[in-house]
Every structure is written in structure tokens, then in C-alpha cells.
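The structure under discussion appears below in the form of C-alpha cells.
Every protein chain except one is present and positioned as in the full complex.
Let's turn to subunit A:
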Amino acid sequence: MILRSVIMVVVVVGILSSASQALRFELQSGHTKCISEDIKSNSMTVGKYHVVNPNEAYPLPDSLKFAVRVTSPQGNSLHTAEKVQTGQFAFTAAEDGDYMACFWAEDHSPQIIMTVDFDWRSGVQAKDWSNVAKKGQVDVMELELKKLYDTVTSIHEEMFYLREREEEMQALNQATTSKMFWLSFLSLFLCLSVAGIQFWHLKTFFEKKKLI
């Protein structure tokens, strides 16, 4: 009896809260909006998008349709869809770089502004935890801790990446400093040599003219 009521409560609340949290933005008809994300190579990426219904009471009007295109940093199109109201895509990033998802809404005679709900997850967040849970009757707490472990690993990797970038920046700054040092010597040398050439040239010129 207790179990049944608990299940009821959990299922009801679960359904109410199961709409995945995502960011929303407004898309004006005739305009394009692009969102890009820096994704590391070999990380799994999952994206879902749908139009938000402005009126909960009525079904979604057909006029609210948009086109989507997801491109890799090289320019290859990873996912395209025309005149859709909802969709999803998933890919494994082949290289590091900026992956861009562009949405555009066609021109409509009264300008309509539609709200698009876009959920883009990559790396740790994209992993399908429900499969892991199903596989071995895994205890929920163990699942949570597995997730935390994955998060910690990704933090660790990110720290390595930041450290590497720091080193590169330091090398760049060193190179700039040494270049400035040598260039200032070169400019002094150039200045003196130009003055010397001027002097020598004018001296021979005046000697030839028999003025000196």
C-alpha cells in the first residue's frame, strides 16, 4: 500500500519534472541565430531542440517552423533539418573546435517571434546514464558516485588543458620579449648606419662638386 502510493507520487512528480532543462532563446521570422560550442575531440555530443508552445491550451500552430543546421569547425554539415518543430541530433566530435548550431525561421508576413528550447550537452553530461543503470541493477547511489567520478576526471583533464595553454602563452610572451629586445638593437644599428651612409654620400658628393 505504502509502496504503491510512493510509486504514484514519484511517477507523477517525475513526469512533471522530467522535461529536460535547457536554454531558451527567441527566434524572429526571417532572422538567423547561431550558437556555437567549443567541443573536445572524441567527446559524445547530444542535442535536442523544440519550439515552445506559446499557448498551453491550444496545440502547436503549424506556422512555427524553423530550419536547423549543425556544422563542424571544418564546415561540414553534421545535421540539417528544414521546416521542423522538434528534433534531435547526436555525434561524436572528430576534432577539437567550435561546433555551431544555426537556427533560422522563414519570413512570415506578420513577424512572428518563436521561442526555441535548445538542450545541448557534451562530454560527461551527454552520457546515457539510464543504460548504465539498467545494465547491472546498479544501486542508485553507486550511479551518482559514478557520475561524480566522471565529472572529476573531466575536471582533471580540463586542468591539464589549461596548464598546457598557460605554457604555450608563456612561450609566446618570451618569444615576443626577445624579439623586441633584438629589434631595438637592430633599430639602433639601422639608425647609425643610415646616418653613416648619408654622411659618406654627402661628403663624396661635395668633394666631387669641389665645394669641400
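Before moving on, here are some points about what is shown:
Assume contacts are C-beta pairs under 8 Å (C-beta built on N, C-alpha and C of every residue); 3 or more make two chains touch, one makes a residue touch a chain; residues count from 1.
Please note the rule applied: contacts and distances are computed from a predicted model.
The complex includes a chain that is not drawn, and of the options "Transporter", "Odorant receptor 4", "Transmembrane emp24 domain-containing protein p24beta3-like isoform X2" or "Aminotransferase class I/classII large domain-containing protein" the UniProt name matching it is "Transmembrane emp24 domain-containing protein p24beta3-like isoform X2". From the set A:82, A:128 or A:144, the residue in touch with the chain omitted from the display is A:144, counting the whole complex. One chain of the complex is left out; on subunit A, the residues touching it are 2-3, 5-7, 9-11, 13-14, 17-18, 21-26, 33-38, 98, 115, 120-122, 125, 129, 140-141, 143-145, 147-148, 151-152, 154-155, 158-159, 161-162, 165-166, 168-169, 172-173, 175-176, 179-180, 183, 186-187, 190-191, 194-195, 197-198, 201-202, 205-206, 209, 211.
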